[in-house]
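Right, chain A next:
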Amino acid sequence: SGGKAELPASTAKQAAAGAKPVPGGELTYALATSPDTLDPAASGFAVSHRVFRNIFDSLVFQQTDGTYQPWLATSWTKSDDGKAYTFKLRQDVKFQDGTSFNAAAVKANFDHLGKVSGQARSLLGPVASSEVVDEFTIRVNLSKKFEPFLSGLSSAFFGISSPKALQEFGDQYGKHPVGTGPFKFVKWTENSEIVLEKSPDYNSPPPIAENKGASYLDKLTFKIVPEEATRIGSVQSGQVLAGETVPPQNIASLKSDPKFKVHQAITNGTAFSLYLNTRSETWKDLKARQAIQLAVDPDLIVKTLYLGAYPRAWASLTPGVLGYNASLENKVKPDVAKANQLLDELGWKKGADGIREKDGKKLTLRYLEPSPNREKRNDIAVIVQQQLKELGVSVVLNITKDTATPLKQGDYDLFGNSQVKADPDILTNLFRSDRSYDKGGTNWSSLNDPQIDKLLDEGSAESDPQKRKAIYEQIQQYLHDNAIIIPIYVFPYTVAQASKVEGLKFDLLGYPLFYDVSIRK
Partner candidate 1 sequence: MTGTISTRLLTSLLVVIGSSVLVFIIMYVLPGDPVLQMLDGNSTTPEAIAALRHELGLDRPFYQQFFDYFLNLLQGDFGHSRINKDPVLPKILEHVPATLTLTLVSTFFSIVIGIGLGVLSAIHRNGVIDFIARFVGLFGISMPSFWTGILLLLVFSIQLGWFPAMGSEGWETLVLPGLALGLVGAGFIVRLVRNTMLEVLGEPFILTLRAKGLAERAVMYGHALRNSLIPALTMVGLTIGELLSGTVVIETVFSRQGIGRILADAIMAKDMPVVQGVVFFSAMIYVGVNLLVDLSYTFVDPRIRRSQ
Partner candidate 2 sequence: MAEPLLRVEGMTVEFEASGQSLTPVTDITFHMERGETVCLVGESGSGKSVTSKALMRLTDFAQGRIASGSVKLDGQELTTLPQSVLRAIRGKKIAMIFQEPMAAFDPVYTIGAQLTETILKHDKKTKQEARAHAVDLLRRVGFPEPELRLTQYPNELSGGMLQRAMIAMALACGPELLIADEPTTALDVTIQAQILRLLSDLQTEYGMSILLITHDLGIAAEMADRMIVMYAGRIVEVGTADRLFAQPRHPYTAGLLRSITTMDSDRNAPLYTIEGAPPSVSEFPSGCRFHPRCPLATDLCRSEVPRLSGADGHTAACWHTDVLLQEAALPAVPPGYASESPAAVSVSEVLAAAEHNESTVTGSEDKGRAEVLIDVRGLTKHYAVKGSFGRTKATIHAVDDVSFSIREGETFGLVGESGSGKSTLGRVLIQLERATAGQVFFQGEELTAMDDRRHREARRDMQMIFQDPYGSVNPRWTIGETIGEPFDVHERLSQPEKRRRVEELLQAVGLNPRWYDRYPHEFSGGQRQRIGIARAIALRPRFVLADEAVSALDVSVQAQIVNLMQELQQQLGLTYVFIAHGLNIVRHVSSRIGVMYLGNLVEVAPAEELFRHPAHPYTAGLLASIPVPDPSRKREFGSIQGEIPSPASPPSGCRFHTRCPAATARCREEAPRLTDIGTGHSVACHYPL
């Protein structure tokens, strides 16, 4: 609790605030899971993104306020029909393998998109083609208007890869990534670590960075430490300098320890919500869903499981995303009496065992949840099970590794999920009628409402931010009114670090930025 005797706390603070960052040193950073591939276009995992951002730069940068700034592209224009974007590119940038960055390189990246199946393809939406206008100008043609395009471009999932490396490594590029970023890839020991080192000639920092040249860190090592106790313990014992996803129960003690600092960066996208399957025989009934909505108490969940460390969610989108419907806040209060009444109205009568029945059928809710217990989501299931039991609903937990099968077959009534994305268009994939799981989508609720489909299409095409906002607010209102989803919590990406690590920042999506990081000696 007290500061070290030989180094008064004030001096330390001074050094932290005032002095220039000291270059050199290695940052070891414990990740909870392993990236699947280091080919940005081929991945969809947040954890991969955390690594990509260091190797790759993007064409544009999205600020935390949602606006865009130049990065590898110095400027851009949008055609009047909104279907073509032309980018002017920086002319002094080189890939880590020495290849020059230019329009051809960017085109190669667009072409690469078609060969792999990662999140980038959906982020960039209806990209039809790209053409090299001149050496440092590229035009991208969309098949229809797609407002989230720039947001997609800013994502590290579309970090720009070296065309030479793409060509050279083909299938195996994911193991040999080369970008223009501040760190270059050294090695990846599967299930163990990914080592990056400083790219000495780096000259294309993102606009928000304080640093302008090569990174302060000589080396950046991501350790893959899936076990919570090990990860947090390693931070505490100094075996790594920082570690991600600190479990709520450990936050308090780390926060109170001056040797450590804890960051909590809200990840934007959709809040973790329970999606009720509207195609389910029992729950297609609005009243039935509303009963659930009234019986589940997210406050209790957040308080119990996350010890208040995770904010409670109210709407589908997280507060940081354009179109977040703040008016939904505090709209629902748990009301078991009303919930009971709704079910009574539907003819579900409590049986001897306290479970409701109708026509000899028990009122059950099949709760599908992937295992393992990430962010304690399996525990949420247990709490929901208890809460609904009071309502006379028997919750059958299906907590399994293989969610794909029940999802594909529609064998579930409720499925929990959250997604990370900077643009509200994320809702398209979640609620558009053609985005069912077996077709590659994530319409967990099996929502099939032409009105929603139309709104989603409008939303993605609308270029006026105010109008867009209104559209998405409307959609969220709909989701609430129709009890399609029950938002539970907003995930704060939590990082514990040794106090001597300085300059760790987070972007709009809650992804860490290591470029400005330095280690105090």
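One rule holds for everything that comes next: a residue touches a chain if its C-beta (ideal position, glycine included) is under 8 Å from a C-beta of that chain, and two chains touch if they have at least 3 such contacts; residues count from 1.
The set was built so that all candidates are chains of the complex that A comes from, given by their letters.
Just so we're clear, the structure is a prediction, and the values are computed from it rather than from any experiment.
Participant: Please state which of the candidates 1 or 2 is in contact with chain A in this complex.
Facilitator: That would be candidate 1, which touches chain A.
Participant: In their complex, what parts of chain A are in touch with candidate 1?
Facilitator: Spelled out, the residues of chain A in touch with candidate 1 are 36-37, 44, 117-119, 121-122, 171-172, 174-175, 189-193, 223-227, 229-230, 233-234, 236-237, 239, 401-402, 404-405, 407-408, 429, 435, 437-442.
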